[in-house]
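A single protein chain has been omitted; all remaining protein chains appear in their positions.
Our next item is subunit A:
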Amino acid sequence: MYVADSRGTPAPAVTPEPQAAVPGISPGRRAALAPTVLALGTVSLITDVSSEMVTAVLPLYLVAGLGLSPLGFGLLDGIYNGISALVRLTGGHLGDRLGRHKALAGLGYGLSALCKPLLLLAHTLPAIGAVLALDRTGKGLRTAPRDALISLAAAPEDRGRAFGVHRAMDTAGALIGPILAFLILRGAADGYDAVFTVSACVAALGVLVLVLFVPGRRTGPAPSPAAEPVSLRAAFGLLGRRDLRRIALCALLLGLCTVSDAFVFLLLQRATGIADRWFALLPLGTAAAFFLLALPLGRLADRMGRWRVFLGGHLALLLAYGLLLAGGAGHGRSAALPYAVLLLHGGFYAATDGVLMAAAAGAVPEEHRGGGLALVQTGQALARFAASLGFGAAWTVWGPRPALAVAAVLLAAAAAACALLRPSDAMDDRPAAARAG
């Protein structure tokens, strides 16, 4: 339904990158979204249905199905995060080096798909923890090559829209998965094995769609003898590029001031007194807003500039912090507050997640696309992890509200710094005509 959605936009006079020339689409036309992007969106949608099915029933399975106490399960999160970061960098770089983003993405999706039937065999906490770690490894491996494929398939001036479509489809899968899982459990009481089996089938389908419908030829330009090989040193040398360095730095800086989701939902519950039984639905609210706003904000980023939208997303987050601080003051609790906060929170993701990749893609040469995107993503992910530890500590020492106030001040300062650091216009990839007009 997004395909024909570009009326009224003047056809730009730029020649898309050669990789955008997918059979059936004549180069230079902006009418249609690259089929590769739709195919990757479909793969992500299907895969997210599969993985969120498992995530949704896992607590129930552990406690009610296996009779285990899953407490302290999250303690390994730090280690997982570290491994995930390394894997992500490796996936991105190898995709560049071999010129085979699709193969790396396929490996990642395949690994995660393999984990679903393994869940049928794992009956102890350590075994299930190992399967989940493997699942995350697959996710880490595939993310950068997949984003590289999206950025290479879309015309530069269209990247915001391409990432918007992809993230919307991805989030749709995350919304469908839990519903499917609970429908199965309704039909078959205690049918956790059925949930895992269906999840495995869905995941296999995702891999198949990737294999069949995502073009797999070399994604980088053919290496000429004169060209520098895609070495590890060259990959880290990417940070020598001013624009990428600034983008990575800003993503890192802003990531350090981002309160993690779990805390946002806890703060929201404290501010509004939402009943416990609705608490589990809060992440769905954020996901729904993300789903609805990903495409419009991606398109806006193409028109207005990705950097502005990216910063705007952080202002939305700042506003959400402000509402949480004001709403928690005790007098006059507004019934609209949870909706407003979740909308802003989802809007924050919609304006930053795919948009950052669209922005970063413009600052990385094609042959280093995977590694470059992985670098930015990893910096951001590690910064957010550090932020969640820091926020937890601040909560401990000062209490939730002062901690949030400090986070808000830091976020405002970081956003201001990033507005000043603004990478050059070149990264916006806007067509010259659009920029002049």
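Note that in this section a contact is a pair of C-beta atoms (placed from the backbone, for glycine too) under 8 Å apart; a residue touches a chain by one contact, two chains touch by 3 or more; residues count from 1.
As a convention for this text, contacts and distances are computed from a predicted model.
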Complex member absent from the view - protein name from UniProt, among "Amino acid adenylation domain-containing protein", "TolB-like translocation protein", "succinate dehydrogenase" or "DNA polymerase Y family protein": "TolB-like translocation protein"
Selected from A:Y109, A:F163 or A:F265 as touching the chain missing from the view: A:F265
Touch residues of subunit A, complete complex, unshown partner: 52, 55-56, 58-60, 63-64, 67-77, 124-127, 129, 132, 174, 178-179, 182-191, 193-194, 197-198, 201-202, 204-205, 208-209, 212-213, 260-263, 265-266, 275-277, 279-280, 282-284, 287, 391-392, 395-397, 399-400
